[in-house]
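Worksheet: one structure, shown below.
All protein chains but one are shown in place.
The letters A, B, C, D, E and F name the chains in turn, as written, and every chain counts its residues from 1.
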Amino acid sequence: MVNNKTTYVAKPMDTLKNSLEKNIMIDVKGRRTYSGILEGYDVYMNLVLKNVSETINDENKGTFNMMLLRGDNIIFISPSGGE
Amino acid sequence: MVNNKTTYVAKPMDTLKNSLEKNIMIDVKGRRTYSGILEGYDVYMNLVLKNVSETINDENKGTFNMMLLRGDNIIFISPSGGE
Amino acid sequence: MVNNKTTYVAKPMDTLKNSLEKNIMIDVKGRRTYSGILEGYDVYMNLVLKNVSETINDENKGTFNMMLLRGDNIIFISPSGGE
Amino acid sequence: MVNNKTTYVAKPMDTLKNSLEKNIMIDVKGRRTYSGILEGYDVYMNLVLKNVSETINDENKGTFNMMLLRGDNIIFISPSGGE
Amino acid sequence: MVNNKTTYVAKPMDTLKNSLEKNIMIDVKGRRTYSGILEGYDVYMNLVLKNVSETINDENKGTFNMMLLRGDNIIFISPSGGE
Amino acid sequence: MVNNKTTYVAKPMDTLKNSLEKNIMIDVKGRRTYSGILEGYDVYMNLVLKNVSETINDENKGTFNMMLLRGDNIIFISPSGGE
Partner (left out) sequence: MVNNKTTYVAKPMDTLKNSLEKNIMIDVKGRRTYSGILEGYDVYMNLVLKNVSETINDENKGTFNMMLLRGDNIIFISPSGGE
């Protein structure tokens, strides 16, 4: 039985809440990555990012002051400094 | 605890609201970008744009007075001048 | 605050309503475009079109008196003469 | 204002109703077309067709007395003789 | 007006009901076909088939006593002997 | 009329129930197959499998004591010994 462990479960959306105002890296379909500061999100994993740098096929493609990134295309999100 | 921060969270849809009547850039699947003035949107991220210029594979493909762009294919939206 | 602007927001579906009986161009996945007169639509962006000409990869592929085009595959819709 | 026009709007599903027992052409993803007599349909645009001929990449691939075609893969439907 | 015809409309799901215990051919994405006896189905067009033979790219790939085929990937279903 | 036959219809999900604790083969998109003992399932056709062997492009890729296979990518499921 692991029912007595459920209070320790990390909810995926809490990972986003804990990353607010912090730097995260987002891996997106089509060999794209985005790094920036998480300003907000919704239940679809749509993200609001600030000071974003974009890479496509490992090439730096530019920077964006502000970005609304759709959750649909995200493969994974990683906080830059671990938890 | 970050609960005391939740009132500062930028909601993705608010990014669109704050961009109304302003210029935005939209990155769309298939190496397409659209730049134009945001006239409206709905919960599916369908956008109404004015004075739109289109690029495909970094080539300028033309301009459109008015466009209804489906939200489905959007990768990200960036306000042209940051917040 | 932009709340006082919300009454001016152009709703995506209104773009379709305003285009009824007018000529529109539809960009569809797979490098297809359709031009014709909009006769009707529904909430899925399924369109009824009249006097339609089709291009695939910029080649004229033929004409259709009447067409029901599924909304699923649409990238954008542009009224031929702006608003 | 076009509200006074809404009673004239052609609903996409009515195009199917008006095509019952008539010949239609269906364009399907993967460069497929199906021509046959429409016997029925549902809200998902699943179609029942009779006396169907199939082409793939413009090659005639055969005929089917009866076919249930899923709506998912349809790009457009065109009544053979207009409305 | 075709309202007086609606009682004759063939519902897509009735095509499946009428094919129970009969041989059907199923065309599936990825150039696959399955032929077998229809034993059951559900609203998602998931099918239970018996005595199934499979072809991929027109090559016979083997037979299966029993198969549960997901509706998702189906392009069309054709009863082997017409109506 | 086949209404009097509906009590004999094999429901797709019953095929899974009847396969519990038995060996099944699962064909998955991307030329993958999985063979193993069915331990459980849910309405999305997510499967719990035991003693699983995996092939990709007909090559044996390894074995897994336990696996949770998502229903999304399944093309078909076949009980190893027929009904």
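Observations
Operating definition for what follows: contacts are C-beta pairs under 8 Å (C-beta built on N, C-alpha and C of every residue); 3 or more make two chains touch, one makes a residue touch a chain.
This one's a predicted model, so the numbers in the text were calculated from it and none came from an experiment.
Partner chains of the missing chain, restricted to those shown and counted over the full complex, are A, F.
One chain is missing from the display, and on chain F it is touched by residues 17-18, 20-21, 28, 30, 32, 34, 39-42, 44, 46-48, 50, 64-70, 73. Along chain A, the points of touch with the absent chain fall at residues 2, 5-6, 8-16, 29, 45, 71, 74-79, 81-83.
As a working rule, only the chains that are shown with their structure count from here on.
If you average the CA atoms of chain B and of chain E, the two centres end up 42 Å from each other.
Centre-to-centre separation between chain E and chain F, using Cα means, comes to 19 Å. In whole angstrom, the spacing between the mean C-alpha positions of chain B and chain D is 34. The set of chain C residues that touch two or more partner chains is empty.
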